[in-house]
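Of the protein chains in this complex, one is absent; all others appear in place.
Chain naming follows the written order as A and B, and within any one chain the residues start at number 1.
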Amino acid sequence: MRYSVKIRQLLFAVFIFGMLLFNQPILGIFNNGTIAGIPNLLFYIFLIWGIIILVMALITLINPTKTKKN
Amino acid sequence: MLQEWLILAVSFIYISILFFIAYYGDKRADEGRSIISNPYFYALSLAVYCSAWTFYGSVGHAANTGLSFLTIYIGPTLMAPLWWVILRKMIRISKRHHITSIADFISSRYGKSTVLGGTVTVIAVMGIVPYISLQLKAISSSYLIISHYPDTLAYTLPQHIPVIQDTAFYVTVVLALFAILFGTRNTDATERHEGLVAAIAFESVVKLLAFLLVGVFVTYTLFNGFSDIFAKALNDGRFTTMFNESADTEKGSWFGLILISMFAILFLPRQFQLAVVENVDEDHIRKAIWLFPLYLLIINIFVVPIAMGGLIHFQTEAVDADTFVLTLPLAVKQTGIALVVFIGGLSAATGMVVVASVALSTMVSNDLLMPILLGSRYVKANREQDLRGFLLLIRRGTIIIVLFLGYFYYKLVGSHYSLVNIGLISFAAVAQFAPSFLGGMFWKGGTRYGALSGLLSGFFTWGYTLAIPSLVSAGILPESLITEGFLGLAILKPTALFGLTGLDPIMHALFWSLLFNTGSYFIVSIFVKPSAIELSQATLFVDINKYSPEFEHRSLGRGTAPVAELRLLLRRFIGEKKSERLFKAYARKNDIDLESITQADSGMINLVEKRLSGVIGSASARIMISSLVKEKPVSLDEVMHILDETQQIVAYSHELERKSSELQEATRKLKKANEKLKTMDQFKDDFIATITHELRTPLTSVRAFSEILYDNPEIDVLQRQNFLGIIIKETERLTRLINQILDLQKIESQEMEWHFNTLNIAGLIKEAIEGMQKLFEEKNIKVSFNPDHHIMVKADRDRLLQVILNLLSNAFKFCNDADGEIVISMSIESSNLVVSIQDNGIGINEADQKIIFEKFRQAKTSSKTQRHAGSGLGLSIARQIIEAHNGKIWVESKTGEGAVFKFTLPNPVLKEQEIQK
Partner (left out) sequence: MKKILIVDDEPNIVISLEFLMAQNGYYVRIARSGEEALELVPAFMPDLILLDVMLPFRNGFEVCQNIRARKELSDIKIIMLTAKGREADIERGKAAGADSYVIKPFSTKELVAKVRELLNEE
């Protein structure tokens, strides 16, 4: 049961961070310029998006064997 | 050249494949060998979220307004982590209560209310019909473009096509057929539609691959990769503000769009259908949490490049950006790619339409029509009639009605709006479910009237601020309504309600509707008392994990009903076979003889009601059951009492579970402690054995020589002196050993008295050297110690001297015999005094460097040397003393290159005065 609480808390943290990272004022930082020919804002959004997916994948890997029992 | 027959043939083949997959999926499900029961199918089926809006509309939106289209996919990505709690609970509640739609969920939660179920159904239909029409529009316009190629790409939909020539009409018919075949095979809506889900998952793959194909084609064939497109786009003055979201955020719409799409992923009827009703195993959520956002990310990678590519390629040509995906390949005569894109768009649109129409038809039949029809004289009069056919007829009829409502909306309004705008109007409608749905799931205080007033106020505001303006711009309602306001009142202008301006229409509508909705939900809930059934449902929903299904069946009884009547009732809706199976299972479980009893207990009544809920919705099921049951009026107190009791039972069993796991934990700890004790015991055993050895060794010499001298009085004087000398030395060794053991014991048991004084460390070292001077000279060892400064430290003088002497005698013992050299130095490093004593002896190998500070451990040294005299306690004591001074002691060495023993003492004070040399 404890691992489930841990996953829940970590995922909630992902939600909060995602909300902050995908909104103003952070987005405003990337309004101009390009990275590797790609506009900053576009690059930033896809980067954060990918990171969030990766983090969620890692979090949900926590102790997958025990789930059947609960 | 694309012949019309070719397009039709390919479309026909594609649709046939879908039919085959759905048929195969159903067949496998019937055989009990499900193909969709894995998280990958689950995540793919959720991707029904990406409809034609995504496939065609995202590019259009990106070309017209920049990056805000991404919010529609960021929202669900951010909701995904919350699925762990929210979606899981939705699934649990729905499975337990046989809930088959959002309308049923809300109705059941607030006391199985028919009015609420009907309201939710009406909102859902009004909200989703435009969305369905959007898909039909996408299919027919893409068909027109691809079939008119190469005439013109800037093809706009003709305003009036006769129905008989309209592609959208035929598409609607085919989709209705598909939805009927695979969405209404069975009357029991809780039985999953596995074939349907398999087909949807397949469509998700097709649309993704098609979109990636056109994306790669545009990016790498029309242009030279991402940077080329963006370089050209940024050179073109038109696009500079496109990668800049400030314009959107000023109106608050960026955040608003994220919020609205977070609700959409939960409450769109098609999402609820696939995520909750069709869910096979709630643990599939675990993988879907990241797989589904990953799908969204991948399908969005090429949206902006295609949008930019289209704008650059067509320049001023009047080509609708919504069609770029299709028109870009056509513009360079890539008809093959265009055909694939057309199929991709077809899959995106059909997936949405089929699932949405099945979901809506369940709602309309169970929560809108059933409560009315079941009360009708016809149904009541024919008590024995099997109603399954009747039910299916209604379901199938509703599918056709819903689809053709979409078709007519498309004919009426569809051509005036872009894909995205229609989609957002639907999103705003389903967002109205959020307060009463989420509130109902997590807050027991929400009541029927609260939910009803919230839904109605939100819905009316939505209709007034969004639906009416859309009808105005379609020319159905007069323009003056927008410009002057309802009844000419400026304060009631639909797009600037109460004078609120500066928001875009969607955000404006969302703000007001959610404000009224949430506000009245909470206020009315707080002020209007709930009825007994509302209260019990509230508790059963919110505390779903605290009740086990068996307790629910038994405890929430409301009197009795004739068994025969119940059997008859259930048989009418699920057929004789299934009905009898259910009754027999219940009888077996509860030790009841079905044939002998006449009155059903509350458990049986509840079971029948639940089962019936899955078929006709919870509100209708309750109506049917109520007509049979002689209900005892149940007071609020009684309900609470019953709920408390069952909760206690469950709590008790939870407690037992907890206790037993605690017991296990304790056993485990005990075992561990026992093992530790065992190793400690082993350690003590070794310790005693070593001490014994160390004591017996000198004793052996003492005894042996004493006996020799005793037995041989004639021994010569020189030898006698020699032997006596050995006896004395060995006795001293014994004394020293005993003292060391006592020292160690004192320090370890913390009985040692420490006398800390400020000492001149250089003086102390000199004193130690002087004490051993004679030994050094005997062995011809060079000792050098040349400090520059006096350094003062706080330490116990005698103990520290003991340490230094021990280290010196160690160095002495291990020094080379021929040219022994000991170098002592001191320094201050990061506010610690470091004293080092270096010898040029045999050195200590790495493995031994740590253990020599342990009790009775001597380095094994190198092969040719023998064991060195000494108890093996000296360094251990030195370490204890230095650690008592908050210092550290260690050795640095390599075998054969001598050893440097170092220890630190904290807080040294450097005296400015230099030492005279």
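Definition applied: a contact is a pair of C-beta atoms (placed from the backbone, for glycine too) under 8 Å apart; a residue touches a chain by one contact, two chains touch by 3 or more.
These figures come from a predicted structure and were not determined experimentally.
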Absent-chain contact - pick from B:281, B:576 or B:707: B:707
Which residue of B:730, B:743, B:796 or B:839 touches the chain not shown here: B:730
Chain not shown: contacting residue from B:689, B:742, B:775 or B:910: B:689
Hidden partner chain, residues of chain B it touches: 689, 692-694, 696-705, 707-708, 711-712, 726, 729-730, 860-861, 863, 865-867
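As a convention for this text, only the chains that are shown with their structure count from here on.
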Residue ranges of chain A touching chain B (in the complex, touch as defined): 7-8, 11-12, 14-15, 18-19, 22-24, 27-28, 31-32, 34, 36-42, 45-46, 49-50, 52-54, 56-57, 60, 64, 67-68
Residues of chain B touching chain A in the complex: 67, 70, 74, 77-82, 84-85, 226-228, 230-231, 234, 242-246, 249, 254-255, 258, 283, 286-287, 289-290, 293-294, 297, 301, 304
